[in-house]
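Shown here: the complex without one of its protein chains, the others still in place.
We call the chains A and B, going by the order they appear; numbering starts again at 1 in every chain.
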Amino acid sequence: MAAISLQQRQNLRMFLRILLQSLRIRKSRVLIAFCSILIGAAVVFALLSLYFDISIKMSRELRAYGANFFVGAAETGQPTLEADVYRRVLEQIPATRLVGASPYLYGVARLDLGNAVLAGVDFTGLRRLSPFWQVEGKWVAVDFDEEHCMIGRALARNMALKVGDQLRVFKRETGFNQSLTVRGIVETGQAEDDQIFVNLSLAQKILGQPGRINHAMLSILSRDFDTDALAARLKEQLPGVTAAPLRKVSYSEGKILEKIKGLMALVAVIILAATTFCVMTTLVAMVVERTREIALLKSLGAENRSIVRQFLIETGCISLAGIAGGMLVGFLLAQLLGQAVFGAAISFRIAVVPLTLTVSLVAALLAAIMPVRMALRIAPATVLKGE
Amino acid sequence: MFIRMLRQSFLRGRKRKALAVATIVISASLISALMTISINVGDKMSRELKSYGANINLLPKSESIPLEIGGIDYNPLRGQSFLAETDLPAIKEIFWRNNIAGFAPFLKTPVRLAGQRQPVQLIGTWFDRHQPVANEPDYRTGVRQINPFWEVVGDWPEDRAFGGVLLGSGLAAAAGLEVGDRIRIELGEAERQQSAELQVVGLLKTGGAEDQSIVAPLATVQQLTGLPGKIQAVSVSALTVPENALAKKARRNLDALNTEEYDRWYCTAYVSTIAHQVEEAIPNSAARPIWQVAAGEGAVMRKIQLLLLVVTVAAFIASSLGISSLMSTTIMERSGEIGLMKALGAADRAVYLLFLSEAAVVGIIGGLLGCVAGAGLAQLISLGIFRSTVPFAPVTLPVILFTSVLIALVGSLAPSRHITRLLPAEVLHGRN
Partner (left out) sequence: MNKVLEMSGLTRRFGAVTAVDGIDLDIVAGEWVAIMGPSGSGKTTLMNLLACLDAPSEGRYVLDGVDTSRLDDRERTVVRREKIGLVFQQFHLVPYLTAQENVMLAQYYHSMTDKEEAARALAQMGMEHRLQHRPSQLSGGEQQRVCIARALINQPAIILADEPTGNLDEQNEEIVLDIFRDLHRQGRTIIMVTHNPEMGEQAERVVRLQHGRVEAADPTPVTP
């Protein structure tokens, strides 16, 4: 018993010595294999990280289309809501999901040269809600700014107004009569082009509707988030309120995200396959180079098993080192890609680590199968034929 | 002699060369497929992004300011101006006609449902109308093409039939109406009031103002309002490229462009260009880009193109390194040969020349085959994701060929130290 264990110990030590020496002395070859596996693992890691983040990132990008959720009063016509309801709606939505939101209060006001629709909004929210607004001049920046307004492109043209001009707003019913400065001119191609925008508090004063709004528009990150359920919950919890996702935006968003994910998945699979192939050919070339050595080992009485073991463990060691390095490089690569494309970091996901490890190891082993089979087919008699 | 060596080297090391060629083929096909997709992704995704609806709004040229809130016009007295329905086919005759994915005209009028005080909008439009245009006698267009997000329970109305309408789902819920019900509407001012009976063939859900409206075939609304052949607005859905500095400059002031800039702007499918051309084609009209769709599309498209570009570059680098490592290994493997050549008096340069020429030949063969395989692969990807084929961009061929050869050469140069350091005596005496 003791003799066997001594034998095993001694032979294990020899095995490790062979392994170590083979890795240590054949530096340039090992380095090449290490590098090719490192690159493979890095690409896998980066692509997986990117793939898992792509929905979130693109979902944020798709918010460029503006509001995708509507909250208004349940009755038809021109009813209004308490401004407080708006605050309670916002409380229902996780802060990380809410890209932007603004309440709206509409009314008709008289300007110097005629009537126009006046809208009271929350400019800070609106700016995030509607990034597509083409603004000449500046946005109204301060929430309680009651001196400035923004006007639609068509309205500005009709009333011959430029950025910086003064504009008088009247409302007979409330007796409001005050000059506002045009801070920016808005172009959207839709109804906004004919409207004048002021802060909600000012609009409530002008229109004589303190504490009230018509409706609110929200921009919500809808990935993995059931906006229909949110709508149902809001309708249930806040009587007199109707809420619905805007189909124009939310329907398309799902479709587009699916396409992008599909595209990424296909691209990732193809790159993976190609990388595996590259690693494989490198390993094959390395075995071919060692034909004589393998033949020698066989002539010394090495069994196929021990040759397979040596090669697999050698490949395994190089692969593990390569994969570890590859993950590091891959993480940096993912950050680089993330910064280049989305201007944001790609989050580190622990799930990507085992996934990369599995994929890369399987790929490396798959890649090693062919060279190992080649190694086994090498006839030991090759040694005797002097080259 | 050189040629003979090259040829012999290929014939003798056939397996080894096949391996190198195969690797380059795989990598080159991958890169060319990605390139083809990257080049065409703009076009493809632009088509997908059409699901966001029309991106150009065409209105009559008018001085008056509409006072419309929530789909209800508070200024019904203003002088209405209209466009002529018969002018519409001209939209498909502009320079960028092939980029017009679809269009739909609109005519709106406030009506009251019988027994209700609150007015609602009656919207007339084309649903899926057969409208022959130049070169396309079978052209069909309407809201079903430009607004794929419209969800209808029941049937879509027939464009040619009178009286079949879609009822907004919000309105239907409030009034307790269902598919198949008949509704009576009243329109016009007190003294000239008239009424009509309509059939609800479907319920419409859009999440927008249409949920509170009635949508009817254009001809029906024209007949009810006594405005035959008249329309108020046209929504145009066009395939566009993202705006750039030139487009912004043109938007600020078209006259500021010089001739060359103007030509370049006119011949690029910016949303403002197409809007401009549509405006030229339809008399007395003003076309405005709907920035929600146009700008959103630009932002998203840029991201996707950048994403693919970056991924292509990453794949490119990965496979170049893979091929380089393969080429290095195959050269190192041939130490004996190198030693022999040097022993016979070959200068390092001559050895390089042979190996580099071999690499170049491998690169060219691999690159050519890779391009063919890549074109096929690109079709597969495109069919899988976009359900349509992609045209092969001729620019890929030289790029792939050039890079394949370059990669093979770089990979062969990498072990150059190995070649120079190798002492022929060592190799020939088995001391490696």
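Keep in mind that, in the parts below, a contact is a pair of C-beta atoms (placed from the backbone, for glycine too) under 8 Å apart; a residue touches a chain by one contact, two chains touch by 3 or more.
Everything numeric in this text was worked out from a predicted model, so none of it was measured.
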item	value
Interface residues of chain A (partner: the chain not displayed)	6-7, 10-11, 13-15, 17-18, 21-22, 24-26, 292-293, 296-304, 306, 379-381, 383-387
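By definition in this document, only the chains that are shown with their structure count from here on.
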item	value
Length of the line joining the C-alpha centres of chain A and chain B, rounded to whole Å	21
Chain A - residues contacting chain B, complex	28-29, 32-33, 35-36, 39-40, 42-43, 46-47, 50, 54, 58, 61-62, 64-66, 70, 75-78, 106-108, 114-117, 130-134, 154-155, 158, 187-191, 193-194, 214, 242, 244-252, 255-256, 259-260, 262-264, 266-267, 270-271, 273-275, 277-279, 281-282, 284-286, 288-289, 333, 337, 340-342, 387
Residues of chain B touching chain A in the complex	16, 19-20, 22-23, 26-27, 30, 33-34, 37, 41, 45, 48-49, 51-53, 56-57, 63-70, 72, 74-75, 118, 120, 147-151, 170-171, 174, 205-208, 211-212, 251, 288-296, 299-300, 303-304, 306-308, 310-311, 314-315, 317-319, 321-323, 325-326, 328-330, 332-333, 336, 377, 381, 384-386, 415, 418
